[in-house]
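Can you keep this structure in mind? I'll have questions shortly.
Only a portion of the chains appears, each positioned as in the full assembly.
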């Protein structure tokens, strides 16, 4: 992957940090399965499986830990 | 998601922090499956499956780690 998709972990707000955590979680999948067609095909069963949704939320939580620490928890 | 749902990680009490952790966990699901109807349909099987309940509690625990650190553990 030659493009720059992660120039920084710093965000203006916690919410943007949460959205960055989602990006990180999806990139973690894409590095293993880069074919967008396969990902697209897997999506329906994925997005209607509560176990999969909870597992996705767990990966987001882990990445949000990293992003939040990087931003010193957006403390003023 | 254009609305602001996460203006800050800071809460007054640990309990509010725990409730914020639950919000974060649910948002992690919603970003993957934004359709409220699907989420509603999945709920019954979800909420009566002990494995799913423990998995949900695990995501809450991860997000509570983040919120608690952000609040310096509400130490006086």
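Just so it is clear, A and B label the chains in written order, and each chain counts residues from 1 on its own.
By definition in this document, a residue touches a chain if its C-beta (ideal position, glycine included) is under 8 Å from a C-beta of that chain, and two chains touch if they have at least 3 such contacts.
Being a predicted model, the structure only gives us computed values, none of them experimental.
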item	value
Subunit count for the whole complex, all chains sharing one sequence, 2 displayed	6
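Criterion: only the chains that are shown with their structure count from here on.
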item	value
Rounded Å distance between chain A and chain B, as computed from the means of their C-alpha atoms	16
Of chain B, residues touching chain A in the complex	4-10, 24-29, 31-33, 38, 42, 45-46, 49, 51-52, 55-56, 58-59, 62-63, 65-66, 69-70
Chain B contact footprint on chain A (complex, rising order)	13-15, 18-19, 22, 46-48, 50-51, 53-58, 60-62, 64-65, 68-69, 73-75
